[in-house]
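What follows is a single structure, and I will ask about it in a moment.
A single protein chain has been omitted; all remaining protein chains appear in their positions.
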Amino acid sequence: MSLRHRLGGSVPVLVAALRNVSRAKLRSTLAAAAILIGVVSIAVVGAGGEAFKSGQLQRVESQGATNVYVFPGPDREREYFTREDLVEIQETVGTTGVVATTTRDGQWHRRSDRSEQVSLNYVESAAALRAITPVERGELPSTWRRQAVVSNRFASDHGLAPGDRLRISTGDESAQTYRVVAVLSEPTGGVGSAEVYLPARALDDRQYDRARVLTGSADEAELTAALLREEFNERRDRLLVFELTSLLRLFTQVVNGINSFLVGIGAISLVVAGVAIANTMLMAVIRRREEIGVLRAVGYSRGAVVRILLAEAGLIGAAGATAGVALALPAVMVANAAFLGDPLAFTPGAVGYLAAAFAFGVGISLLAGVYPAWRAANERPVDALRG
Amino acid sequence: MRLLTRLAGYVPTVVLARRNVSRATARSALAVVAVVIGVVAVGGVGLGGEAFTQNQLEAYDGFGGVATVSQLDYPDDGAAEPDGELSEQEISRLRQTAGSAAVIPVVRPANDTVRTPDGEALFTVRVVSMSDPSRFYELRSGSFPASSARAVVVGSRVAENNDLAVGDRVTVSTDSFTRSFRVAGVLKGQGFSDPLSADRSVFVPVGQFDDPTYDEALVQVDAQEGSLDETVERVETEFNSRDRSVFVDRVSDQRDQREETFEQINLFLLGLGAVSLLVAAVTITNTMLMSIAEREGELGVLRAVGYGKWAVLRLVVVEATLIGVVGVAIGVPLTLGVGAVVNYALLGDPLAFTQTGLRYVALGAALGLGIAVFGGVYPAWRAATREPVEALE
Partner (left out) sequence: MATADEPEPILRGQDVVREYHTGGQTVRALDGVDFAIRPAEFVAVVGPSGSGKSTLLNLLGLLDVPTSGRVELGGEDVSTFDQGQRTRTRKRDVGFIFQSYYLIPTLTALENVEVPRLLDRTPVETRERATALLERVGLGDRLDHAPDELSGGQKQRVATARALINDPNLLLADEPTGNLDRDTGDSILDLFDDLRTEQDVAVVTVTHDEYVADAADRVVRLIDGEVRG
C-alpha cells in the first residue's frame, strides 16, 4: 500500500470530502472565492489598521512616552526644583535616571542689528542630554561649558553646522557666545524639546523648572508616575506628574474602536460568503441524495454523513481562507512598510487579525455547512434511494 | 383569458424566469439573502454615515453668520500660520471695521490646566474665555454665570468623563492665576466638530482675566442687518491690504470642509460595505450555474424548438435579475428601517432622511441589481452557447 494511500486511510473523512469537493470544481471554486474576498477584506483592514496603530504608537513613544515629566506642584513654596529636590525625586524612583532641565526664551543675536527669539533648554550634563535625545552630527563635549547643541530643524532652517557660533542672551543679561558642537537627530515636537540646548552651568541660579524621569517602557513610566504621586502628593500637591501613557491608552482605544468597526463592515461580506457556502452544500446534498442514501444503507451513521459534509464545507472555507490570507499578506506588507518602515514588521495585533480572518472564514463555512449536512443525514435511506 | 395572464404574455421571458427561480426555493432564497445583506450593508452604512454627519454638523447650527479672525504669525521666513495674539487695539479696530456685527474676542490662556476636586489634572481639557457663550451654546443644566462670577461652564464631555455636575468645584490654572471655581452650568453635547471644541472646554468668565490676551475673535453678523461676506470683505481690506496680518475664516467654510471630510470617510466605508455585494455577485453566479446545470436538457429543448442564443441568454440573465429585484425589494425597506433607528438615535427623528442619505440607499439598490445582472451573465453565456445536440444527449 502506498504511503499516500495509508495516510489517506487515517483520515478517511477528509479524503472523501476532498474527492467530493473537487467533483464540482466550478461551484466549489466560486464558493471558496466568496470566502476569499471576505477574508481579504477583514485581514487587510484589520492588519493594516494594526500597522497604522503601531506606527503611530512608535512615533508617540519616541517622543517621550517612556518618560515621566515632573513639574513643581502648586502647593510648593518655590516654583522650581533645587538640587535637593532632584535628589529626593531620584531616591523615590530608584535606579532610573532623572534629567532636570530648564526652558527659557532667549534672544539669538544673528547680527548686531537683528535678533530673534529662540527656545532654550538648559541641561545638566552632556550625558543627560544624550539620555533624552540622540545626536545626528557632531560630538557632545565631556565638560560642557560654552558649547551649544541645536535641534536638527533649527540647524536646517538656519543652515547651522557644528563649528558655527551663536550669540545668545536671556532676560536682561548680556549675550554670550556659544559654539555649536552637535546637531540632534530627533525631529522636534516632542515634549520638552527646544531649539537650542545649553549647559545648566550657564544658568546663574541652577534652578530647574522641570525634571524628566527616564524609564524603559510606557508601562514602567506609568508605574513610576504612580509612585511619585503617592510619595509627594499624599496630602499636598508638591509635584505635577505627567506621563503620556494615559494618552496612549486613549489613542489605542480610539484606534481599536475604529478598526473593529471597519473590520465589522468587512465581516458582512464573510457572512454573505457563508450564504454562498450554504448554497453550494445544499446543492451538493440534493445532487448526491442517492449516493448519501447508499452510504447510509451500507452502514454509515448519521454522524459520519454529517462529518463528511461538514468536512467538505470546511475544506472549501479553508481553501478560500488560505488563498485570502495569502492575498492579504502583500497588502499588509505594504501597510507595514508605509507605517512601520519594514514590510516584515508584523505586529502581534496584525498577526491576530490575519489569524482571526482565517478562523472566521473557516468557521463561517462550517456553520454554513450545518443545515445542509443535517438535512442530508436525516433523510431516511429508503426515501433517498427510492426517489 | 384574464387580463393579468394576457399582460404576462407580453413579457414571456419574465414569466419563464420567475417560474424557474421559484423552482429551487432554498437556493434562490439564499441568493436573495446574499443580495439583501449587501444592499443593507451599502445603504445602511450610507444612511448611518449621513446621520452621523448631520449629527456632527449640528454643532455649527449656532454659528450662522460667524467668521473667526486670528492674528497671522510669521515664524522666521516660514509660511504664515494663524498663531499669535490680537491686541486690544486690533480688537477695537476690528469692532470699528465690523460695524453693526458683534465682535467676540476669545481668550485661550497659555499653560492652562484644569483639575478636579481630587487634584486630578485633566490633560485634554482646554480653558476658554469669551463674553456671552450663550450666544452660541445652550446649557444642559445650570446657568451661565455673570462675567465677574467665580464660576465656570463646562463642556459635556468634561462633565461626563469626570462626573462633574453643577455645584462641583474645579481648579483652573493659567499663566496668570490659579483659582477654584464653582461649576455653574454644563453645556449640551456639541460633537467633536464644534468650532471651539466646547465639549472639551471649560468656559471661564472674561472678568477673571485682568489683562487678557486674545487668541482669536469671532465676528457674528445678524443676517437681517448685514451680510457676513461684506463684513469679511471690510475686515480683509482693513487688515490685509498692505501685509496679510489676520486670517479670516468663515465658520460655514469650516463646516463645508468638515462635511467634505465626512463624505470621504463615508465613501471609504461604503466601499468596504460594497465588498459584500461583490460576494453576493459570486453567490448569484454560483446559483445560476447550478440552475443551468440542472436544466441542461430543458434549455437544449428551447434551442431545438427555435429559441436563439440571445433568447436563452436573456432568459437566464432575467432569472438572475429577478433574484436581484427580490433582494433589493426586501433590502431597501430593511435599510430604511435601519436608517430610521440610527436617525432616531443620533438626530432624535426617525424620518430625518437627507437627500444624500437616500441617494446612498438608491446606490445600494442599483448596485444590488447591477451585480445580479452581472453575476448572471457568465452562466447565461454558458447556457446559450451550449450546443443543443450535446445538451440533449
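First chain written, first letter: the chains are A and B, and each begins at residue 1.
Basically, contacts are C-beta pairs under 8 Å (C-beta built on N, C-alpha and C of every residue); 3 or more make two chains touch, one makes a residue touch a chain.
Only a predicted model underlies this, so the values are computations on that prediction, with no experimental measurement involved.
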item: Displayed partners of the chain not shown (whole complex); value: B
item: Chain not shown: contacting residue from B:Y307, B:Y344 or B:F374; value: B:Y307
item: Chain B residues touching the omitted chain (full complex); value: 1, 5-6, 8-10, 12-13, 15-16, 19-20, 22-23, 297-298, 300-309, 311, 388-389, 392
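Definition applied: only the chains that are shown with their structure count from here on.
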item: Inter-chain centre distance, chain A versus chain B - centres from mean C-alpha coordinates, in Å; value: 27
item: Touching residues (chain side chain B, partner chain A) in the complex; value: 26-27, 30-31, 33-34, 37-38, 41, 45, 76-78, 113, 119, 121, 123-124, 173, 178, 269, 272-273, 275-276, 278-280, 282-283, 285-287, 289-290
item: Complex interface listing, chain A residues touching chain B; value: 26-27, 30-31, 33-34, 37-38, 41, 45, 74, 116, 157-158, 233, 237, 240, 242, 246-247, 250, 262, 265-266, 268-273, 275-276, 278-280, 282-283
